[in-house]
Structures are given as structure tokens and as C-alpha cells.
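Sharing a structure here in C-alpha cells format.
Of the protein chains in this complex, all but one are displayed in their positions.
As written, the chains take the letters A and B, and residue 1 is the first residue of each chain.
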Amino acid sequence: MNAPIELRADETFVLNVGPQHPATHGVLRVKMEMHGEYIVSAETVIGYIHRMHEKMGELKTYPQFLMNLSRMDYLGALGYSHAHVLVVEKASGIVVPERAEYIRAIMVELNRIASHLFWFGAFVMDLGGFSPLMYALQDREHILDMLEAVTGSRLTYCYFRFGGLYNDVDDDFIAAARRFIPRMRKSLKKYRRLVTDNVIFRKRLDGIAPLSKEICRKYGASSAVARGSGINFDVRKNEPYSVYPRFDFDIPVYPQGDSLARYMVRMDEIEQSLRIVEQGLDKLPGGPIMPEKKPKLIKPPPGDYYQAVETARGSFGVRLVSDGGKTPYRLKLRSPTYSNMHLFDEACRGMMIMDALAFMGSLDLVIPEIDR
Amino acid sequence: MNPSTLASPGLFTVEGLVGVVFLTMAAITLIGGMIACNSDRLVRSLSGLVICFVGVAGLYFLLNSPFVSMMQILIYVGAITVTISFAIMLAAPEEKRKIGPPSLFSGPLGFIAAALIAGGFATLAVRTEWTVHEKINDGSMKVIGLQLLTDHSMVFELVSVVLLVAILGALVIARQGREQ
Partner (left out) sequence: MRLTLLNVIVAVVIAIAFAAVNAAYLVWAERRGAARIQRRPGPNINGPFGLLQPPLDGIKLMAKQLTIPGGADRILFIIAPILAMFPAITSFVTIPFSDTIVAKNMNVGVLMIFAFASLGSMSLLIAGFSSRNKYSMMSSVRAVSQAVAYEIPMLITAITVVLITGSPDLMEIVRQQSPSILHWNIFPLLGNSHNILMPFAFLIFFVCTLAETNRAPFDLGEAESELVAGFHTEYGSMGFGLFFMGEYANIVIGSCMTTILFLGGWSCPFGLFPGVWWFILKLYLLIATFIWIRWTFPRTTIYGLLNLSWKILIPLSLANLLLTAGLIKVF
């Protein structure tokens, strides 16, 4: 696959994919050196929507920064907020009520399903199939409606607070979530028949763009990219946080490493997330959603704290260095897509452009999250 | 048909209209050929060639041979120019302008050669006793097929040998390219 290709300079041409291109799903630019339809080398150029979230984190107080996290990844925003509140709670020693923990898990998993659904539609659209996107968006719409009723927003949630939540869930939400689970399972069956078992779809993905374990480790890939290559790593299992150890769920792992494996991992993850939501609804305890005892002003003691969570796009970590002040000394955001994307440069060599862009779709890139 | 009617038919008679169509087709053929020869860009030359072929097809059609005319378009426009376009793509994606001045001889010698050929054809055209046949046959597939396989079977077979040689040659060249 990656055999060295020796070409004269005048035999290749440079193709600028992006910053505005239908396949990059945002303002990512890929400079590809092409030999006909084959890619000789590629270079991803990022930074077109860099918004200095990390610097903002140093300048804003902790509660002020809450809303920034959800602007990073507009598809699976809750996971990012989760990491932030977890690390601040860890630093300040705030104890979160159990009900809040459960609701957080349910919300994050619902958000993960929504994110995967959008990815599913967009990915099939990358391959030229339009209709699944509309089906997926319809299912996603149910989730967004539920989340909107509770959190007040549809994409850029600011729902989690240090120590708990902004708003408690009501019976309507629980009933809607219970209705949603069987409906989503039915939809998944439909997607399997319509998309996964489609012969053209399979041919486009099966055996295409195989990623070895080594390259995933080298670039720090996580999420379905790593799990599609046989690396059994999921922060929810490996470094458990919140109430995840109390749920019974599996981590789908496929050893093939090709685009199909990444696709299958994500589709299986939707099913697993449904299981978590189901158990969460069953186990949901009563009680307050905010701790009774909470400092008025968040001022974590000096120290170095880190918390990783499994977001829809992989392992997202927040490193907080506090000097004891109102604002952090340093707030480092480890975004998963950044690592997942950079293996594209190395892995796509020698591929045809169609396969490479399908491969890029299978990485599930969300550009604002790379650029932060 | 005697020469006098050939010389001056009225424009709105059948002969006159046929003459207009003939002249149009001939002009299309000539213009296409000129574009093909004189253009700087390969793609434009190719387009000129297409125009030329379409003109020739029109002439065939006018000569009551729709089958040959359609084959002209199907094979020459549909297949041969497309093959040439492949050659262009393989050779020069960003074609350059003409390189260097033309050789000293190309101007005058080319002119002489062209004049000789044109003069020869013109003499032939004028000297020949043209007889207008009413209609030899209907120019259909059936007649042409029968002719090819009976009267002209030798030519037909020889042409297939030429094609075979061409395919073998292409295979040999392609193989060499692969081994490199």
C-alpha cells in the first residue's frame, strides 16, 4: 500500500482540497500531491478557525469558561463540558450528588448517539448516498428535542455546573427517552439493511485504508479509529470516571483497521450508548442535583490536575494547572480529533482520492474541535 | 444530368438546396481541419478534428449513405477522438505553447507540398467525367455487410490483420512500460 513511489516533479500536481471543500466538513485544508488519481503525499493544514479557547480559559474565571467548551465540538458538546466540570470538581473537591452524575451520563450518551448519527449521515453522504443523512437527522432530531427541553439549547449546551446541573430532568424527558430507545433500535436495524449491507457501500469500505495498531499508537488515536484497529481502549472502561463503572456495557472492537471497521465500531457504539441510557433511566436515583455545600467562588488549590473522558470523537482530556487564583494558570485541552486527523497524512499515501476522502470521513473530523 | 444544370440551378430548387447543404458541410469540414492544424492548444485541435469529422459525416449523409455517416460519428468522434484525448491527457496535462521558431524549410516546402496536393485534387476533380448514378443501393447495413463479406472479403480480412498488429503492438509497449 505505502510502497515508495518515485516520481519526477513534473509528473505530479498539487491539489488543494479545502479550506472550502464538500469532503472536509468544515474549514480544513489538505494539500495533496497527486499522481493522477493517486495521492503521493498529503499535508493537512489546520488553524482556519482557531479561536484561542485555551487562552480564553486562562483569562476567564471557571464559571465563565463553562460555555466555551461546548463551542469546541458542535456535535457532541456535552462530553467536552463533562471533562471540564470533572477536572474542576476534582481540583476543588466538590462532591457531586448521585442523581446529577446519572443525569450527566444519560445526557452525554444521548449526545454521543446524536453525534454518531450525524457522522453516519455525513459519512454516507461522503460516499455519495444522500438519503441516509435525512433519516439520521430525523432520529437525531428526537434527541435534540429532548435535550433542548432540559438544557435549553440544541447544540451548544451549557448544562453542567460545577457540582451538578443547571436543570433537573422531568417526567416528560424520561418518558421521551424511554420512547426513544426502542425507536432508535428499530432505526439501527433499518440502517443495517439500507446501508451496512449495501454491496456498493461494503466495496467502498471493506479493506480500504487499513490502519495498523502502530500508527494509531504513534499518533495517539482514540475512539473508533483506535478501536477499529483492534486497540481496546475506551476511557469509560480503562480510566473510569463518574458513574460509568456501574453500567453494564461493552466496548466494540474490530481488528481489521479498515474504514468498514471504524464504521462498524461507531454503529455498535450507538447500540451500547442506548444500553447505558436504558440502565441510567432504570437506576436514576432521587435527590438534589446540586450539592448542598459548594464554595461560592471556585478557587482550586494550587496543583496540576487532569481528567480525560470518552467523547463521541475519542479521548478528550483537560489539564488544569491552578495557582490558587480565580482563573486557571493553564488550561490545556487535549482534543481527540487533532490526534485522529494527523495520521491521515501518513496513512493516505498511495491511496486513490476517492478512498482517501472516504477514509477522512471515517475519521469523524470536527474541525472547530481541532482548531479550538 | 448535363453540365448546364449543374452550373446554375436556382437556389430554391432541390438541387439548389442540396448544393447549399453540400457547401455548408464542405465548409465545416475545411474549417474543422484548419482549426485542427493551426491551433496552439491540443484540446482545440482535437475539437477542430471533431468538427471536421462531423462535416465528413454530413457529406456521407448527403450522399445517401446514412450508415457510413453514423459510423463516421460513432467511431471517429466517439472513439478515435476520445482515444486521442487520452493520449493528450497522458502526454501533457498542462500543454505548452509552441516551442521555438519553425524550421526554415517548413514554410516554403510545406506550401509547395500543399499546393501540389491541392492542385492535383483540383485537376482530378475538373478532368474527371462525373457521372451521377441514380442510386446504387440504399446504403443500408445489410448491403454493406454483404459487400464486405463477399466482394471485398480480402480487404476486410486484411484490415482485421492490421488491427491485430496494432493491438499486439500496444500490448508490447504497455508491457515494456510495466516492467520498467
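In the analysis below, contacts are C-beta pairs under 8 Å (C-beta built on N, C-alpha and C of every residue); 3 or more make two chains touch, one makes a residue touch a chain.
Predicted model only: the values in this text are computed from it and were never measured.
Asker: Among A:Gly129, A:Gly207, A:Pro291 or A:Gly350, which residue is in contact with the omitted chain in the full complex?
Answerer: Among A:Gly129, A:Gly207, A:Pro291 or A:Gly350, only A:Gly129 touches the chain that is not shown.
Asker: So which of A:Phe13, A:Tyr74 or A:Tyr306 would be touching the chain we can't see?
Answerer: Per the contact definition at the top, the residue touching the missing chain is A:Phe13.
Asker: Based on the whole complex, identify which of A:Arg29, A:Arg99, A:Arg140 or A:Arg204 touches the chain you can't see.
Answerer: For the chain that is not drawn, the touching residue is A:Arg204.
Asker: Which positions on chain A touch the chain that was left off?
Answerer: Residues 13, 15, 21-23, 36-37, 124-131, 134-135, 138, 194-195, 198, 200-201, 203-204, 352-355, 357, 361 of chain A touch the chain absent from view.
Asker: So that we can see where the missing chain sits, which residues of chain B does it touch?
Answerer: Against the left-out chain, chain B lists 14, 41, 43-44, 47, 50, 66-67, 70-71, 73-74, 77-79, 81-83, 85-86, 89, 93, 138, 140-141.
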